[in-house]
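Beneath this line is the structure, given in structure tokens, with notes to follow.
And now, chain A:
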Amino acid sequence: MAGLLSLFLSVGRRAPPFSSPRIPWFVVGAAMLESAAALSVPPPASSAEPILTVNNIEVIYDDVILVLRGVSLSVPQGEIVTLLGPNGAGKSTTLKAISGLLRTENGRVTRGEITFMGESIANADPETIVRKGIFQVMEGRRIVEDMTVIENLRLGAFTRRDGAKAIKSDLDMVLDYFPRLRERTGLAGYLSGGEQQMLAIGRAMMARPKLILLDEPSMGLSPLLVKEVFSIIRTLNRELGITLLLVEQNAKMALGAASTGYIMESGKVVLDGPAASLMDNEDVKEFYLGGGGEHRKSFKNLKSFKRRKRWL
Partner candidate 1 sequence: MREPSSRTSIITGCQGETPLNWELLFQLLLNGLIVGTLYGVVAMCFVLIYKSTQVVNFAQGEFLLIGAWVCWSLLIHLQLPFILGFLFTLVFMMAFGILLQVVVLRPMIGEPIISVIMVTIGLSIFMRALVNWVFGQSAEAFPPIFETNVVSILGLNVQTAYLMSFGVSILIMVGFYYFFRFSRYGLAMRATAFNQQVAQSLGISVKRVFALAWAISAMVSALAGVVMGMVNGVSSALSFIGIKVFPAVILGGLDSIVGAVAGGLIIGLLENGAEFVDGQFLHWGNMLTVVPFWVLILILVIKPYGLFGTKTIERV
Partner candidate 2 sequence: ENPVFVGHLMDITGATGFVGKLYGAGVADTLKYFNTHGGINGTPLDVESVDYAYEVPRAISQYKQWVSRNHMVAMQGWGTGDTEALIGFVAKDKIPVWSASYSGHLTDPTGKSPRTQKSAPYNFFYGPSYSDGCRALAQWAAEDWKASGGQGRPKFIHAGDNHPYPNAPREACAEYATELGFDVIPPVVVSLKPGDFKAQCLTIKESGANYVYVANLGPSTVSLVKSCKTVGTNVKFVANIWGGDEATLEAMGADGDGYVFVAANAFWNDDVPGMALVKEIAAGRGPQTHHYIRGVCSAFYMKEAMEWAKANGGITGENIKKGMYAQANWVPKGLEGVCIPSTWTAEDHRGTMTAFIYQGMFSDGKVSVKKIGETTLPRRAEWLGY
């Protein structure tokens, strides 16, 4: 299985015109973007089997703070699903509930079911969940700062058992995706924010997961890189067949990439549906996309009025 995958991968890998160190990284990025755009086909309407279902879960921190109050969602195999919502809505908490990392923060799933490929994984160990094929890229680029880029990437492959060779070839693949990382030989802690985000995504790729949970991958990235990251997300999905559950603040990009979207507020899913229909929703336009009508509101002229906040 793994061998097959890597075969697929080596075919799918682009020829390396950008491994030449002479070409500035942004040119490479742009080139990548183009190729990604060329590949991009609109995602099929979600009809596939769900690989992950979250059924009415409730999450409590510190035994008292109820954060999720009945969240349900389902992620179809091979698709990108996005989860939107304001700060503090519980998006990250939902991801952590899925990946098992909740327990490291003294949180617990107290009700509901989480099923991954037919198996219940609620409250399982994070390492077991990773082995099953779910990998979370945590909010805020949590790379291992006192290791080099390469060591970080090798760490991503920790759970893999398919031999040093396959890992090595994946390492090359990741570095081809992010050529800038190749040039950084020092400690990862000294990378800039964007570089660290690339590393975090690259590290997830190293694990060869079936499902990646991405928590705000575009945070702090430059517009170019945001596009790049999203094109990588699409590519991962398309070329490697990886399913993604994507938490984003950049609703426009996220809905553009996803087939399905969920909107969370105050620990509950308040709206869901195909991404395209969400994009047409007036409320979504108003609160997530910036401006309901054809013209984008200017940030400058907002100060005079105070809008209602539905969730307070």
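Everything below uses one rule, namely that a contact is a pair of C-beta atoms (placed from the backbone, for glycine too) under 8 Å apart; a residue touches a chain by one contact, two chains touch by 3 or more; residues count from 1.
Regarding selection, all candidates are chains of the complex that A comes from, given by their letters.
Here the structure is a predicted model, which means the values were calculated and not measured.
J.: Looking at 1 or 2, only one should touch chain A in the complex. Which number is that?
T.: The candidate that touches chain A in this complex is 1.
J.: Under the definition above, what is the set of chain A residues touching candidate 1 in their complex?
T.: Touch list, chain A to candidate 1: 99-101, 104-106, 125-127, 130-131, 135-136, 138, 142-147, 151, 154-156, 158-159, 187, 189-190, 203, 207.
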